[in-house]
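Reading through the structure tokens given below for one structure.
Note that one protein chain of the assembly has been removed; the remaining protein chains are unaltered in position.
Let's turn to subunit A:
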Amino acid sequence: MASINSWLTSSHKTRWILGDQELEKRRAACYEKSLGEIERYKPESASTSAADNLAVAVSLEEQKQLLSYYEKTLSKICSLFRMPRKILAISIVYLKRFYLKFTVLDHEPWRIMVTCVYLACKVENAYLAAEELAKGVQQDARVVEKIVLGSEMTLLQGLDFDLVVHTPYASLRGFLYELENCCQFEGWDPDRAETLSSALRKRANKSLDALLFSDAPLTFSPGILAYAALQVAAKKMEGEDKQMVESFFGHCRSKAGNTEKLAEFVKKVHKLGARGSASLADEGVLKEIDRKVKLCRNPVYDPTSDQYKKQQAEKQAQKLRAKANLKRSAAASDARALGLTEIAENPDSKRRKSSPTNRVVAG
């Protein structure tokens, strides 16, 4: 009971389960924004390569291909470190959620991908030092450390600081636990029930893995995903096993409020699953996309661009201005407090510290 309650109010359910149209809308909106910014902040000394930046910009479709590639890379990294499936699932979901807010033109996917693994490990109490991670991605430890620590805050912001991801693997475990209970209720001996459930687990895990690479984790609750995966796994069952699993599904359906909706959802999940297990684009194509990403970056987020430097300078100037204002108003309030008519030149810092309330009133 309690766990259902915690799902209903979770950040995952309330903020990160989105319709497929909503997903496309968000991606398109981000893409428009990035293109707009690239156009607006075109370097004035437009050299030949930068002149027709937009012409080489990665398309939304290409972004999708590139991100699928990085999702696969993520799974390679995770299996290299023998991380639990859960961490892979969480880091992939982080990557997906992040690119609902930004595009590959804003932030290089490679950097974000590595940071996703790093953050997922941290969140799941399986801390992995950046140095260690570097070994997994075959890069210089210092480079990886710099990337990871530099992008961590960006990633956290992109995720809206929602860090808890409910994975379908836990839901699957719940289903199988219940199935074993059903079997025992029917008079099966525990060993047989366990054999059936572990056979189902193996296959269902595979289809859940495939679903991870689709939009399924963003559109459906983990429970639905696990149910659909279990159906796929049950297809190859025969004889008594098949009967048992069928009756179990009946039992599940009877508990679901709206069976038609459930069936419809499951159908959609199966479609997504097919897409998730589709193979990647050609390596050549991917390389070309990757090259394009490097060529055309949104200058707002590119630390090497003039625009970025200008923004930083502006921020700095704003800060100085705010500080100066604060000083002036503090001085004014001090003067008022002391009953002076003329403002003292530079109020020393000690005095300001001793009268913080004045500052608040004046500011």
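In the analysis below, contacts are C-beta pairs under 8 Å (C-beta built on N, C-alpha and C of every residue); 3 or more make two chains touch, one makes a residue touch a chain; residues count from 1.
The rule is short, and it goes like this: contacts and distances are computed from a predicted model.
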Candidate names "Small monomeric GTPase", "Exoribonuclease phosphorolytic domain-containing protein", "[RNA-polymerase]-subunit kinase" or "RNA-binding protein 48"; UniProt protein name, chain not shown: "[RNA-polymerase]-subunit kinase"
Residue, one of A:Arg173, A:Lys202 or A:Lys294, that touches the chain absent here: A:Arg173
Hidden-chain contact residue, picked from the options A:Ala130, A:Val266 or A:Ala330: A:Ala130
Touching residue (missing chain; options A:Lys25, A:Arg40 or A:Lys122): A:Lys122
Hidden partner chain, residues of subunit A it touches: 2-3, 5-6, 9-11, 84, 86, 118, 122-123, 125, 127, 129-130, 145, 148-149, 152-153, 156-157, 161-164, 170, 173, 322, 356-357, 360, 363
